[in-house]
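Since the structure comes first, as structure tokens, the remarks are kept for the end.
A protein chain is absent from this complex, but the other protein chains hold their places.
And now, chain A:
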Amino acid sequence: MTVTEERTGTPEIGNRRLRKEDQRLITGRTRWTDNIILPGMLHAAMVRSPHAHAMVTGIDTEAARKAPGVVAVVTGADVKDGQGAVANAWPITADQKAPAHLPIVLDHVACAGEIVAVVVARTAAQARDAAELVDVDYDELPAVLDAKEAVDDAVLAHPDLGTNKSALWRLDSADQGSGGDVDEEIDKARAEGIVIEREIRQQRLIPSFMEPRSTVVDPTGEQITVWTSTQVPHILRFLIAATTGIPESKVRVIAPDVGGGFGGKLQTTAEEFATLAVARLVGKPVKYTETRSESLVSGHHGRDQYQKLTLAATKDGTVTALKVDLIANLGAYVGLVGGGVPVLGAWMYNAIYKFRAYRFTVQTVLTNTTWVDAYRGAGRPEATFAIERLMDDLAAEVGVDPLQIREQNWIRNDEFPFTSVAGMTYDSGNYEVATARAVELFDYEGLRREQSERRERKDPVQLGIGVSTFTEMCGLAPSRVLGALNYGAGGWEHASVRMLATGKVEVITGTSPHGQGHETAWSQIAADRLGVPFEDIEVLHGDTQIAPRGLDTYGSRSLVVGGEAVVRAADKVVEKAKVVAAHLLEASADDLEFSNGRFTVRGTDNGIGITEIATAQFTSHNLPAGFEPGIDADATFDPDDFSFPHGTHLCAVEVDTETGQTTMRKYVCVDDVGQIINPLIVEGQVHGGLLQGIAQALWEEAVFDDQGTLVTGSFVDYTLPTAADTISFVTENTTSPSTTNTLGTKGVGEAGSIASTPAVVNAVVDALRPLGVTDVQMPCTPKRVWKAIQSAGSVSDAATIDSAQPHFDPGAPNQDAPDTGTSTNGAGQ
């Protein structure tokens, strides 16, 4: 039997390993859900409500049933006893109102895009053609769309509930003993200090993963198999069992290659349950793949909050208190963790600063819009944006550099571990070092100099410099904390290490990667721990049959929780192997050392490789008496605390004050994400996160019209950034190891998107502050920037239109015919 040679090289952890995943992805051999074809497989198409709020009064399926290739047309009534439900796993208060969310509606439609019927046919094209023939009668109801309007309960999203208010959740530092009284501090600041009050709009975003969601359900055989494009196969399996009554042991969920998620696939969806229901009904495998237009309206959205903020400080700019009042639009239903998203931000508004008092209140509301749930950062981007905008405003008020006001208020590196006013204990960090490095890379002083020169010469193109010194909490999560917050699951993660007889190794993880590179990073961890070559390790995931225990991938948890589980499983393997090694080497286990995959008897050359022991346990010809054959091991890790990465982000933006056009000039970030397993992967995570955050600042917004129709319903109107819209970034890292896991790692997946949005908007505002601009609402489109300039100056909005277009004759259209004079109204968003 062949045994692979032991490894003696340099440590894998910290190595810029090229990814194992790439080979299949760059050659087109990837297994996306939509690629799956099963014998006899049928295709589903959804009939969706065009109305935001309506009662279904009749569904005529006759014509569709007769269409070529159609096998079934299924309505809610056909499956009402077994279709399951789209669940909320986190009721944030005991009295939270959460309307029942049925995959296929019975009669009440609460947002546009809801599934009213499903057509099953031989081909996808036939199913779609026939879906057009389903005739649905609706009685339209008034729709409530905006969160602020929803609070008034004048129009109800769900008349049966009697209110739009879902839950009111509060965290108060005085109540929980982590700080003082907010109102007292604010009163004091009003009398003798500084009070800054702002309202910020966190616009609605759409996650926009590149792979549209797809589900294949095979109901034949003893176990129902569900392939689906999800971040959460384990949670889906649990919720299928919990809501349909199918025994959990009869369900296998597989997440094959998944093309991005960003929180958008942290959901159990109506489409998954509807496909399951129709497949069981027709008894054949069924595939459903959404179109992009369906994805944008029916996949959950992100953000959509109004933030009312009060920051109190002393005259010299030392912060004292922070009060946060949120209204969060949940859309039509409370998603898997939808209600909890704003709550995840609750501990992060105080960020890296030493406030004395803090209060956070969120009112979640239901509306007749697409449901809202996690999107990259989930609650923490909103919090970080708010505080980092406020800190810039405070710096302007005091008249000092924004970096100075931050340094004056942040937690010093000798103060860790530090318990914040919100009650979280940050394990490690060094804001001084990260900031110093960022300032150097950015040429902060040089750009400030250029800024003042441009200001002096009244350059129409002004330069703005934005600062964001963020931290966040991630690595979901300690189960006891989740339990205290009434979350419906734990936060542990599981791993198994299987030592194969031929010297190869399988690492099984309960995390479910969808682009992050776990196969590579987990191989590096296991290679170091077991002393086996990187190439000899296979990482298996995303199949509840292969990885039976797991809680999946979201909240930057995979490495800090799941990676640690791999460490512990590997260490158990070594411990078991040691017993066999001692036996085979005829030595005492206490005299053995393990290094680079070999057990050696201390002080001798006598040794044996761990892969040889794997072979020995396979044959079991010569094992210690009573030793149970096998050195494989499982481990489950439940962390004691969250992970607190941080970083300093600096952004330079040029703003054309005549057109409102913004152009990014430079972006530098220095992030502390603890020990880095693979620098290449960390850089990639930061790049992608940065651009998603920048996109919120400058371009993206989901917009509904007055009827509740999603206006940004395709990639024509929901404007994702392209390569031509952006620049290359400068990213570096500093490292203060986390103390919550043995590897010292912190989460990195969401950091970029949390940090970058305020850096960009701070830069835009910084460019325009001398003109009197103190805020620009996101996304900072040219139109909004231009209007902010106009309304901040002495010239009124109405009077500027002629003067701003001196090259047109008064009254003349600004485009060639056929112009009807309305063309300027539609510009921008």
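Just so we're on the same page, a residue touches a chain if its C-beta (ideal position, glycine included) is under 8 Å from a C-beta of that chain, and two chains touch if they have at least 3 such contacts; residues count from 1.
Keep this in mind: contacts and distances are computed from a predicted model.
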The chain not rendered here carries, per UniProt and among "Tripartite tricarboxylate transporter TctB family protein", "(2Fe-2S)-binding protein", "Mechanosensitive ion channel" or "Cytochrome c oxidase subunit 1", the name "(2Fe-2S)-binding protein"
Across A:L168, A:M210 or A:V711, the one contacting the chain not displayed is A:M210
Among listed residues A:R204, A:R280, A:H514 or A:R557, the absent chain is touched only by A:H514
Out of A:A374, A:V532, A:L690 or A:A788, the sole contact with the unshown chain comes from A:L690
Touching the unshown chain, chain A contributes residues 18-19, 21-30, 32, 34-35, 125, 208-212, 257-260, 262, 291-293, 514-517, 680-681, 683-685, 687-692, 714-716, 720-724, 726, 728-729, 752
